[in-house]
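I'd like to ask you about the structure that follows.
Note that one protein chain of the assembly has been removed; the remaining protein chains are unaltered in position.
As written, the chains take the letters A, B, C and D, and residue 1 is the first residue of each chain.
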Amino acid sequence: MFYRESGDFKSSYEQDSQTFPIKFDRFRYYAVLAIAFLVVPFVINDYWANAILLPFLIYAIAAIGLNILVGYAGQVSLGTGGFMAVGAYACYKFMTMMPEVSMFVHVLLAGGMTAIVCVVFGLPSLRIKGFYLAVATLAAQFFLVWLFNRVPWFYNYSASGQISAPERDVFGILITGPNAPAWATYMFSLIFLTLCAVIARNLTRGTIGRSWMAIRDMDIAAEIIGVNPLKAKLTAFAVSGFFIGISGALFFSVYLGAVEVGEAFGISKSFLVLFMVIIGGLGSIFGSFAGAAFLVLLPVVLKVVGVDVLGWPTDIVAHFQLVIVGALIIVFLIAEPHGMAQLWRVAKEKLRLWPFPH
Amino acid sequence: MQDGYITADGRKIGGVVMEMKNITLRFGGVVAIKDISFDIREGEIRAIIGPNGAGKSSMLNVISGFYVPQEGEVWFHGEPRPQMRPYEVAQQGIARTFQNIALFEGMSVLDNVMTGRLGHMKAGLFSQALWKGKAEAEEVANREVAEKIIDFLEIQHIRKTPVARLPYGLKKRVELARALAAEPKLLLLDEPMAGMNVEEKEDMSRFILDVNDEFGTTIALIEHDMGVVMDLSDRVVVMDYGKKIGDGTPDEVRNNQQVIDAYLGVSND
Amino acid sequence: MLDAAKTTDVQAETLLEVNNIEVIYNHVILVLKGVSLTVPKGGIIALLGGNGAGKTTTLKAISNLLRSERGEVTKGSVKYRGQNVHESDPAELVRQGVIQVMEGRHCFEHLTVEENLLTGAYTRSDGKANVAADLEMVYSYFPRLKERRKSQAGYTSGGEQQMVAMGRALMSRPETVLLDEPSMGLAPQLVEQIFEIVKSINEKEGVTFLLAEQNTNMALKYAHYGYILESGRIVMDGPAAELRENPDVKEFYLGMSEEGRKSFRDVRSYRRRKRWLS
Amino acid sequence: DLVFPSLSYRTGPYAAGGIPFADGYADYFTLLNERDGGIGGVMTKLIECETGYNTEKGVECYESTKGEGALVYQPLSTGITYQLIPKVTADNIPMHTMGYGRTSAANGEVFSNVFNYPANYWNGASGVVNYLLELNDGDIKGKKLALVYHNSAYGKEPIRTLEELAEKHGFELSLLPVDHPGQEQKSQWLQIRRERPDYVTMWGWGVMNQVAIQEAANIRFPMENFIGVWWSGAEHDVMSAGDAANGYKAVTFHNVGRDFPVFNHIQKYVVDTGKAAGAGDQIGTVLYNRGMYAAMLAAEAVKTAQGIHGTADIDAAMMRDGMQALEMNEAKMVDLGMPNFGPTFNVSCENHGGPGLVGVTQWDASSQTWSLISDFKATDGDVIGALVAEDSSAYAAENNITSGCN
Partner (left out) sequence: MPDQFLFATEVFINGLMAGVLYALVALGFVLIYKASGIFNYAQGVMALFAAMTLVGIMNGQVPFSHIINAVFGTDIHHFGWHVPAFLAILLTVGVMVLFAWLVQRLVMRHLVGQEPIILFMATIGLAYFLEGVSDLMWGSEIKKLDIGLPQGGSFWIEDMTAGLGSDNFYGFFIDNLDMVATVVAALLVIGLVLFSQYTKQGRAMRAVADDHQAALSVGISLNFIWVLVWSVAGFVALVAGIMWGTKSGVQFSLSLIALKALPVLMLGGFTSIPGAIVGGLIIGVGEKLFEFSVGPLVGGATENWFAYVLALLFLVFRPQGLFGEKIIERV
């Protein structure tokens, strides 16, 4: 009904390349932003912040980052965990080396650092493709984890090799440490997520985005029509690394507060973020959000339903959780291989034709 | 460099822009191109024909730098072209279409056409990330060019359609649009009309002629439809299993016995 | 060449019957809007139409390859020898004798040319000797393939791949062949040769052909009957000979006007002309 | 109700260890409810939350249970412990990390809400060395000790202590890290075979334990000279090596076997009434005992807190006080049906770690049982105390904690 493109004419190309060319979408987008920024901070509590919203926001950033690499540039990476670790450790080092600087800066610097590391590990992508590349990125994953585990300088020589986030603030408001208020950690992550999403959107709708997609869809043809593969791939690794680094930094400092590299940034993290991206939809920013929400929320929901509502033993619920998540992934892929974002798109197309079936 | 001439229908053909000198290309035991030389003049429509597997597409790949010939040189604008990567070749103003359509399937038609303009867009990463200043202005300006080409090729109605959904013939047209968007000086077309019916071929011919007329674009064209080749091209190179067996105006080629034996066959109307 | 007389004697038994089918891609894109056609046993039927008319879709709907492209026959039925084939697996159809040569070659890139041809004989169980004989037959049709038999299909030229695709289909000793643009990308002699092959197989072995073709001229020359498809609907059908004489077909599909063939260079206006439907 | 969250892991790579512990922890509280009607008349309530040994899930568990009036956390994972240390301190909920977690949390002046009595890893390391000293009549100069450890925060814990002790006693220490999960240890054991250390000690967990014991058997390393920490000394660790594992040892801070009256009660009140957390077949296994022991210590701390605050329905802050004032003596233990089940000790504000008494157990493959072969003995307080002071003051400095007792 309300989903009408007609009557919503665009008279310039600026308007046509907007993020949300349809008025209704735009409206909904502002509504979501308003709720996220103006309502949620006032009603948030520790549980919602720490168990649901923070992981969602932070994983969404990582998913956007990985989506740029996998979904837009077509370079499948399984090194996400390792790159998040770079973000986390860089952030930790910056936090302890320059305690007086705003947390905001630390996180950005951590992102930058990760971008550099990511580019280095992206170099083989110039020769290695497809699943070979995916497996090759595992080299980054294992090497980085080993490095952070092995070299005491990274964890400031602490006895056990764990790093824990000291208290740091932004404009006097505590952001890290146990005393940081839930709303502050939430807002801090939300701001980063919004920033990342906007940047990602801008990059992907412009020149860079198109050269990434060209490389993804057919790298040889792309090169022949004038895309510099070196530049396209490495910028993708850099931008992706920047986002993933930010998410790693937030993951460590704001969300968990203390991490052990092998456990927090192990290979399962790489897979988790990749799932988010694929389930959400490759090559879609919205999909990154959807995928992160899905994989953060689903286990919690299943747990609540299974343990709290149905009162089943926790282990049976945990096993069923695996079974259900696995089955849902398959069901989703069968229903729509291009992810939740595509489901949404098809739904919109249908709405547009409504009430006619096609 | 020789001077140009005026064709029968009044088009001006300039000097030689590209010259292939004794190109030999081998793949393991297969010799795809055997010591072939020919030139392409500015503003002309140059056809390359020959039986299947003769090495025509390979020749285009050599021109666009994707294949590196074992022997021979490519001269461009009167000087030997150094060994370069395909994207550098493209940046010199050479655009092309592919025999087995090579569109970016995950993108819309418009985005595909816009990729053709990548070489003309220079905004930096930061400007693009913020979508302010140069990036936005550039996007709009280039979009206008792309839209003009979309209009020209009459594909406005599918502008936003993902190319994966298009039928074969339209894909070919989108590919042409993408190549044209680069505003190339030399356009290489590899069987642009395969899989089209007569009416569509007529349209396609029209587009090609107009590009050539309006922008003065030099065109090298591979095609198996002799009607099209003979009608459109100024000069024709004939290849047969890697060797050049004919080169000249359509009429000369049509009457060349070797060409008739190897390629045209007897009953050609 | 064929004449009208020939078309009548093949009118015998209906092999394939497509009844008013509707096809939707991705649950939303309606492509075929009620297509019906019948293919008699031993006939060569041409399916003509412009780009995007739905020829490929029709063929895929018959061979059931649609499903793997997220397309779906939502209405109507496809019957082969009176049996509904809607549910059967494409491989099952091949075993029943219906094989499709897909548009755009679709060779097995990593297999050699010869291996590609041999996969065509996958469903056969009449012994190695017969398969070998047919392999020789295919090589005799396409000598070029014999030269390239040991190279990976991915590295052969476009036309060579087209030959591989054709040859591969012939290797299965089909009863009915669905040919999608067999002449695309082939050199002129070969185009004629392909049609000659089709004709001879049709005549000698009684194989039925349904071919989607852009080369209307050739198609109508060899086919017995033709259907013209436009925007997902059949707009005209009739014996090939009649279609060839139809003035509209002549103008739009054969490129001939009253004065005979126009030069491509002389077509000055490319604005859309008359359509049967729009 | 008295709420006890149990952050268990019955799935994932360490499930085999997590299940018996969680069962023991749960069954003891069930026993208290069934037999005694709770503690001090207030029923206990166990909230189990599956972590899968994963820190993020651990945080989720913590956040979702802390609102329910949780009295004490037993996170059962070093990773989760590090995570929760600042959180429980801010929320003023006590946390008990028995035989794992952050060792320097023994310093209660810095870690006000974290307890790791009765023993920690450094006690464990020292316990191993003391035991070797005992075997060698107090002189292990020039002997070689190899440490095979899980390459994680947990596995690295004993290194500092062992290094100090190596210097002190003049033995040679070589370090052999094994990466998670530890399925492949050929390199490490070939190296051991080459170097022929006199003793091997192990800080392993999960599949790493079994593989190590199997590999030790393969190279015919004498099992008596192979001593694991308490997380490398359960039945399933030795079982898969079969007879070859006979004689393998592990240090411990609690007793083993099912020869205690309390188990009869559990059998009667819990298992036979169908209220057991697991299948009921784990009673008396090492990790079950440990879980139960942890629950018992928690219950005793509740009783202490109830005594201090004069109310039966205590909250988390009171629980902390109870834990800080906990006294375990033999009389109490006999009363509870657990004579000599663990060392006797007192907790104080300064010392959250107890006295660090460590015993040694040994595996007998023919009877398929572990038995205590050396009673709970003191460990090297000088070395450990210095290390605790150093590490905790570093933590205090990093986090602006003013240490001291209130």
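Quick note on the criterion: contacts are C-beta pairs under 8 Å (C-beta built on N, C-alpha and C of every residue); 3 or more make two chains touch, one makes a residue touch a chain.
Here the structure is a predicted model, which is why all the values come from computation and not from measurement.
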**OP:** Check the whole complex and report which displayed chains the hidden chain contacts.
**Re:** A, B, C, D
Original post:
Who touches the missing chain here, C:100, C:202 or C:215?
Top reply: C:100
Original post:
Which of these, D:193, D:309 or D:377, touches the one chain of the complex that we don't see?
Top reply: D:193
**OP:** Kindly state which of the options D:236, D:332 or D:377 is in contact with the chain not pictured.
**Re:** D:236
Subject >> Residues of subunit A (touch criterion as defined above) contacting the omitted chain >> reply: 70, 76, 124, 127-132, 134-136, 138-139, 141-143, 145-146, 149-150, 220-221, 224, 267, 271, 275, 278-279, 282, 312-313, 315-316, 319-330, 333-334, 337-338
**OP:** For subunit C, enumerate the residues touching the unshown chain of the complex.
**Re:** 63, 65, 67-69, 89-95, 99-102, 106-111, 115-116, 118-120, 122-123, 152, 154-155, 168-169, 172
**OP:** Over the whole complex, note the residues of subunit D touching the chain we left out.
**Re:** 10-13, 15-16, 19, 151, 175-179, 181-184, 186-187, 190-191, 193-194, 206-207, 210-211, 214, 217-220, 236, 239-240, 242, 244, 274, 279
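The rule is short, and it goes like this: only the chains that are shown with their structure count from here on.
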Subject >> Neighbouring chains shared between subunit A and subunit C, ordered by label >> reply: B
Subject >> Centroid comparison with subunit B (C-alpha atoms), farthest chain >> reply: D
**OP:** Quick one: report the Å distance separating subunit B from subunit C, using the average Cα coordinate of each chain.
**Re:** 29
**OP:** Any chance you could list the residues of subunit C touching two or more other chains?
**Re:** 29
**OP:** Identify all positions of subunit A at which a residue touches two or more other chains, and write them in rising order.
**Re:** none
Original post:
Pairwise, which chains touch?
Top reply: A-B, A-C, A-D, B-C
Subject >> Complex contacts: residues of subunit B adjacent to subunit A >> reply: 64-66, 85-87, 89-91, 95-96, 98, 102-107, 111, 114-116, 118-119, 121, 123, 125, 128-131, 135-136, 138-140, 143-144, 147, 178-179, 182
**OP:** Would you tell me which residues of subunit C are touching subunit B in their complex?
**Re:** 25, 29, 48-53, 56, 103-105, 144, 148, 151, 155-160, 162-163, 181, 184-192, 214-217, 252-255, 261-265, 267-268, 270
Subject >> Complex interface listing, subunit D residues touching subunit A >> reply: 8, 10-11, 15, 19, 48-50, 52, 54-57, 59-60, 63-64, 66-67, 78-79, 82-83, 85-87, 89-91, 102-104, 151-154, 156-157, 160, 179-180, 387, 391, 394, 398-400
